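Shown here: the complex without one of its protein chains, the others still in place.
Chain naming follows the written order as A, B and C, and within any one chain the residues start at number 1.
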Amino acid sequence: MSRRLMINRRKALQGLAAVATAGSVRVAAAASSEPIVIGLQTELTGALAHDGGWGKKAAEAAVAWQNERGGFAGRPLKLVVVDTETKVDVGIRRLQQLLQQENCDFIIGSGHGGIGMASVPLCRDAKVTYLPLARTDGITTELGNPYSVRIVANSTMGASAASKWMVDSLGKRWGMVLADYAFGYSQREAFTASLAKAGGELAQAIALPVNTNDPLPYLLKLDRSLSGIVMAILGPDSVRVYPALRSLGFGKTPKITVSCTQNLFDIVRLGSAVEGVYALDEVPWELDDYPNPAFSKTAFDRIGIGSNGRAKDGDDYVMLPNAIMAWECTELLRMAVEGARWKTKADNLSLSNWLVSNPDFALSEGFPQGGFSVRAADQQAFIDQYILQIQGGRMKRVSKVAGATTVYPSKDLVQR
Amino acid sequence: MSVASPQPIALETRDLCKHFSGLEVLKGVSTAIRAGEVRAVIGPNGAGKTTFINVLTGIHPASSGRVFLGDADVTGLPAYRIARKGLSRTFQISNLFADLTVLENAMVAVHAGRCFRQSRETVDESLSLVGLSALADRLVSEISHGDQKLLEVAIATACGPDVLLLDEPTAGMSPSETNRFIDLLNERLRSRYTIVIVEHDMNVVMNTADVISVLTLGRILAEGKPDEIRTNPGVQEAYLGSAYA
Amino acid sequence: MSVRTALGVVALLVLAVMPFVTGPYAVFVCAQMITLIYIAASLQMSFAYARILSFMQGTFFGLGSYVACVTHGSGFTLPVMLLAAVAASGVLGVVVGLVVTRMKAAHTAVICTLLVATIVLMCANSFVGITGGEDGLSLRGGSYMFGLAVAFGANRITYCFAFLPLAAYFIFVMLAERTTFGVVMKAVGSNEVRAAQLGYQVWLRHLAVFAAAGGMAGYGGAMNAVVLEHVSSALFDPNLSLTAVLWTAVGGLAHPFGALFGGLLVFPLTELAARAFKYVDIVVGALLIAAALLFPQGIAGLVGERRLGHFNRRSSKEMLAEGPEGRSQTA
Partner (left out) sequence: MDFSYALIFQTFNGVVWGLIFALIALGLSLTFGLMNLMNVAHASFYMLGAVLTAQFVTRLGLGFWSGAALATISVGGLGMVVNRLVLARVVDSPPVIGLLATAGLLLVIESSTLATFGAVPVSVDPPVDATFSIFGVDYPGYRLVVAGLAVAILIVTFLLLRFTRFGLWMRAAPQQRELALISGVSSGRINTATVIIGSLLAGVAGALVAPIAGAHFQMGSSVLAVAFTVIVVGGAGNLWGAVVIAILLGVVRGVAAAFMTPSEAEILSLVLLLPVLLLRPDGILAKARS
C-alpha cells in the first residue's frame, strides 16, 4: 500500500523532472518528514540486464521493507532507479542525473566494472556516498575515498577465498579459462598471486575473446594434467564453454567459477555439462544453506526468491549476490544514518567515519549473508564467502570461507 | 582524309585494345584526329563506342596500345590527369552534379579548368554558349532532359579543353532540340575545339562530321569523309544493315 | 536565408547560452551531447564529401579519447592532449582511407570500416594493460591551457572547448556553402566520375576529407574524455558509430547541419524515452527505419528548400558580382 503510493509519487516526480528544465534545484529541506533519496544506478537493458533487473527488485523490496519499519530514523525513503543500458557513457550520464537532478543522498552503484570505476570519482567530487556492486579491485585500491563504501568482495578477496580451499581440497596445478577482457585479466592476476600464496600454481591460462562463436579450437590447448580449471568467463560465453569442455574430455576435471560468474546465466540448466562444477559465491543459493535461514527468509520472500534460490514467479534464475547485497546496502545505510545521526548530505563524511568505527555488523534480517566489518583504510568490507557445488541440478553449499581470512594489506587511501 | 590540311594531330590511338576478363571489346583501334576536325564515331550497338571513349578518358585503363593527346602519351594516366591535359567529355546519360544548380555546375567545371582565369565571364560564357543563362539558378534535377544534355556540353567546355568528346549528345532529344544542337556544334563549338562525336542519329553525323570512323566489333571497319562512308558497301552491310534492317 | 540556415543559427545560439542559464546536470548532458555530435558531423563530412558511409567514426572518437587520456597521464597540457588526439585519429584516417577511398562500390567501403572497427574493438578489449579494457582508465584532476587552469568534468570552460570548435565548423560550412570551395567540395563528393572527368583529383580529395573527418571525431573523443573524466574500451563499440549514423540520417546526410539537427532532436528524445520506456533501442530503431522510409533527406533536407520571407537565395548575378572567389586555384 505505502509502497504503491511511493512508486506513484516517484513516477510523478520523474515526469515532472522530465518536463522541467534540467537545472531546477530542489530546496534541500532538512525537515524530518523529507524523504531520504537513494539512487540505484543499475543495468535494466543491455548485456547485464538480467543482473540489474534483480538488483532493482531487491532494492525496491529493501526500501519498501525499511519504509514499513519506519524508514531511516523515522524519515521515509525514496528510491530512484536509473538504467545504464550497460554502457559506460550512459552510466555516467545517469549518475549525473542521480547526483544533480534527483539530488540523491546515497547511491547504490552499478555491478558493471567500467561504470563503477568511472562513477567513484564523480561521487567523491559530489560528496555523495556510493556503494558499488562492481567487484573490480581498483574501486577500493587506486580510487578509494571517504565517499565510496564497498561491501561486495573484490577479485583479490574472491581469489584468496577460493585458492586455499582449492589447493587443500582439489590439487595444486590449476588452469584458467578467462574472458579476454579487463575482468578476466584481473581474475588471472588475482589467482596467480593467491594460488602461489596457498602453495599451488596457475599453470595455464587461456583467454577467450568475448563473444567468440566457438571456443572449442582454443580450448584444445588445455593441459590434461591440470588439477582443475578456474572459470572466469561471462554469461553468453559460459553457455558455449562448458559443453565444449565436456566434449573435449574435460567433463570430469574439477572446475570452479569465480566472482558471481555462475550467476550471469542459468548455470544449473546446462545439465550434465556442469554437474559437479564448484562455484565461489558471496551468498549461498538455497535458503537452508544460509547461516540463519530464518533471517534470510525475509529478504528471500520480499525480493521474490523461493527457498531453492530461484524466482518464485516463473522459475527464473536469480542474480543472488547482487540482490542480497543491494538488500544489505540499504540496511547498512539505515544503521549508519541512525548511528551517525545523519541529517543531510553534508553529513556523508561523518557517516562513513561512523561506518569504519563500528567494529562489526552482525548477522541479522538486514544482513542475511553474514556479519562483516568495514576497514578504515579503504572502506572495503570483508565478507564471508561460500564454496558451492552443483549437485543433481541444485547449487549446494560445500564450504564457507571466513571474511577475515581474505584480508589483504592496503595503504591508507582514505584520509579523514 | 583531309590530306591538304597541315593541321597537327590532336588525338591519336595506336592499336588500342580493351578486354574485360576475356571479353574483347576493343581489338586494336588505330586512328588519328587532327586539330579542328569534327570526327564522328559510328557503329552498331555493342561495337565498343562508349568503351572507346572511356578508355580515351582514362575511366578504364587500356589493356594494350597507346593514346596520345597532341604529343603527350597519356596511356594509363588517371582520368583527372588526362582531363587536365585538355581532354573533356560529355556522357551519354547525362551525368551532372544533380543537387547543384546549373550555375554551380558551371562554377565547378570552370574551377577545374586549366585556365587560371576564373571570373564572371568564364562561367557566364560557358552557359550562354549553350543558351542556358536563363536557367542559371535552377537545380539540375529541375531542368528538362534536353537542357541537361546542353549543360553536359557547357561544363565539358567550361574546363577549357582542346579536345571534346561528345557521347551521343542528342540521345533522347526532340527533333527540334536536335536541330538546335547541330547549329550549336557547327556555329560555336567547331571553331574552338577538336571534336569527337559518338552518335546514332545519321542526320547529326552527316551534318556535322568532317571524317567518320565506323567501329564494328571493336575494330575500325572504315574511315573517311561522309560521302565515302555513305557509299561504302561494307559499311552499309555491317552497320546500316544491322541497325536498320 | 533558408529555414535550414535559420534553424542552424538558432540551434547554435541555444547551445551557446546553455551553460549560462541552466544547472550543472544540463551542462553535463549538453557537453556530452556536443562531443557525440562530433561523431555525427564527421560521419556526415565523410559521407557528403568523400562518399564513404563510415561505420567507424566511433573508432576515431575512441582513439581520440584514449590519446587524450594517455598524453594527460604523461604530463602534457590540454593543447597537447587535443592536438595529439586529432593527429592520431587523423593518421588512422589516412591509413584506413588509403584502403576505403579506393573502393568503387559504396557497400565495400562500409564493410571495410565495419571490419576495422571490429578489429580495433577486439584489440582494445585484449590489450588491457594499455587500455584498461572494459574497466577503463580515469582522467583525473585538470590540466593547463597556456597557464590557465582547466578542471576536468563538465564546466563552462570545458564546455567552451567542446562547443566552440564545433560551432566554428558549422559557421564555416554555412558561410562556405555558396562559395566555389563549398560547391566544389559538394560536387566532388556527390559525383566522382564526373569530377574526375573535369580534372579533379577525386581520390586525394576523398582521402583528405576522410582523414579530416577522422581528426574531427578524434577531437570530439578527446573532449568526451575530458568531460566524462573516464575512457574505456566500450568507446570502440560499433553501437556508438551506429548512434552517429542514426543522428545524421534523421538530421539529413546531405547537409552538415543534418548532424546538428539530428543530435539535437534524437539525443533528448531518447533521453526522454528512456525515462518512460525500458527498451529505448526499439524507439531508436523505429526512428531509423522511419527516417529511411519517410524522409530520406532528413530534417535538413525537409527544410532546406524553404525560404524565409523576403530573404531569397542570392541570384547568380549577385554571386558573380563578387568576382573571383577568394580561394586560390590549387587544384
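Miscellaneous remarks
Just so it is clear, a contact is a pair of C-beta atoms (placed from the backbone, for glycine too) under 8 Å apart; a residue touches a chain by one contact, two chains touch by 3 or more.
What you are looking at is a predicted structure, and each value in this text was computed from that prediction instead of being measured.
Residue in contact with the omitted chain (choice from A:248, A:349 or A:398): A:248. Listed residues A:69, A:127, A:269 or A:343: the one in touch with the omitted chain is A:269. Here one chain is not drawn; of A:208, A:277, A:299 or A:355, the residue touching it is A:208.
Mapped onto chain C, the interface with the missing chain covers residues 47, 53, 98-99, 102-108, 110-112, 114-119, 122-123, 125-126, 238, 242, 245-246, 249, 253, 278-282, 284-293, 296. Contact residues of chain A toward the unshown chain are 45-50, 180, 206-209, 211-218, 220-221, 235-236, 238-240, 242-243, 247-249, 264-266, 269-271, 273, 316-317.
Keep this in mind: only the chains that are shown with their structure count from here on.
If you draw each protein chain as a dot and join the dots that touch, you get a simple line with two loose ends. Relative to the centroid of all protein Cα atoms, the closest per-chain Cα centroid is that of C. Centre-to-centre spacing of chain A and chain C amounts to 38 Å, using the average Cα coordinate of each chain.
Computed centre separation for the pair chain A/chain B is 75 angstrom, with centres defined by C-alpha atoms.
Those residues of chain B that touch chain C in the shared complex are 57-59, 78-81, 83-84, 88-89, 91, 95-101, 103-105, 107-109, 111-114, 116, 118-120, 123-124, 136-137, 155, 159.
Here chain C touches chain A in the complex through residues 21-26, 28-29, 32, 122, 125-126, 128, 132-136, 138, 140, 153-154, 224, 228-230, 232-235, 237, 239, 272, 274-276, 278-281, going by the rule given at the top. Residues 14, 18, 21-25, 44-45, 83, 85, 87-89, 92-93, 96-97, 99-101, 113-114, 117-118, 121-122, 125, 136, 138, 143, 180-183, 185-186, 207, 209-210 of chain A are the ones that touch chain C when the two sit in their complex.
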